[in-house]
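All protein chains but one are shown in place.
After this line comes chain A, so read on.
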Amino acid sequence: MAEPDRARIRGGDRAAFGELYDRYARAVYNHALRLTGNWAEAEEAMSETFLAAWRTRETVEPEGGSLKPWLLGIATHKAYNANRGLRRRLAFLARSPEPRPVEDFAEESAGRIDDARRLAVVHRALGRLGRRDREVLALCVSAGLDYRQAAEALGVPVGTVRSRLSRARARLARLSAEEQGRTGMEPPRAHGEMESEAALAALFLREETR
């Protein structure tokens, strides 16, 4: 799955959008999942992201690298809107991700419950931060964008990404310390069971951004 050419995307080439979907649907879905913490909302946000990409194709810069920052930028807004809508409708869902409905295969359902638990870990950690901190962490740390790409996705200067990320990390560090102080947990180790927010926070702190 090659990166579709920007000119083809700008020109509304149907096949190019098919390639764009094949290449990035999974990354967009994961980004939306981390930010919404909800399977159904993430699906919807992903679908809406590609529809919005189609509608706003003319805004793509003719020159540039990967289209991933553009898509994740759209997905960030869609996830934010989904979260707002979700909170209006069912406040508890945002805090407690539900597993996807179990389908045909029994062996899959075990995997999905595990998925749900793991998603809950990530979403709870991100959920304790403010929107801007959460978004910059999800883009830079989880989705693997560099500062410049994250700046492109969020439509802010690179310096802003840098300062938001450092602030977000500081907040995570504080949360992590509070968590450990409260529970008396040992500091996170390189192996063993680590699924608390503190462990995740520690990971964010260690992660080097490119």
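Rule of thumb we're sticking to: contacts are C-beta pairs under 8 Å (C-beta built on N, C-alpha and C of every residue); 3 or more make two chains touch, one makes a residue touch a chain; residues count from 1.
Everything that follows uses one rule, which is that contacts and distances are computed from a predicted model.
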item	value
Among "Cytochrome bc1 complex cytochrome b subunit", "ATP-binding cassette domain-containing protein", "Branched-chain amino acid ABC transporter permease" or "CU044_5270 family protein", UniProt-listed name of the chain not shown	"CU044_5270 family protein"
Touch criterion as defined above, residue of A:Tyr21, A:Trp70 or A:Tyr147 at the omitted chain	A:Tyr21
Hidden partner chain, touching residue among A:Arg55, A:Arg131 or A:Arg148	A:Arg55
Touching residues on chain A - with respect to the absent chain	7-8, 10-14, 17-18, 21-22, 25-27, 29-30, 33, 43, 46-47, 50-52, 54-55, 58-59, 61-62, 103, 115, 118-119, 121-122, 141-144, 188-195, 199-200, 203-204, 207
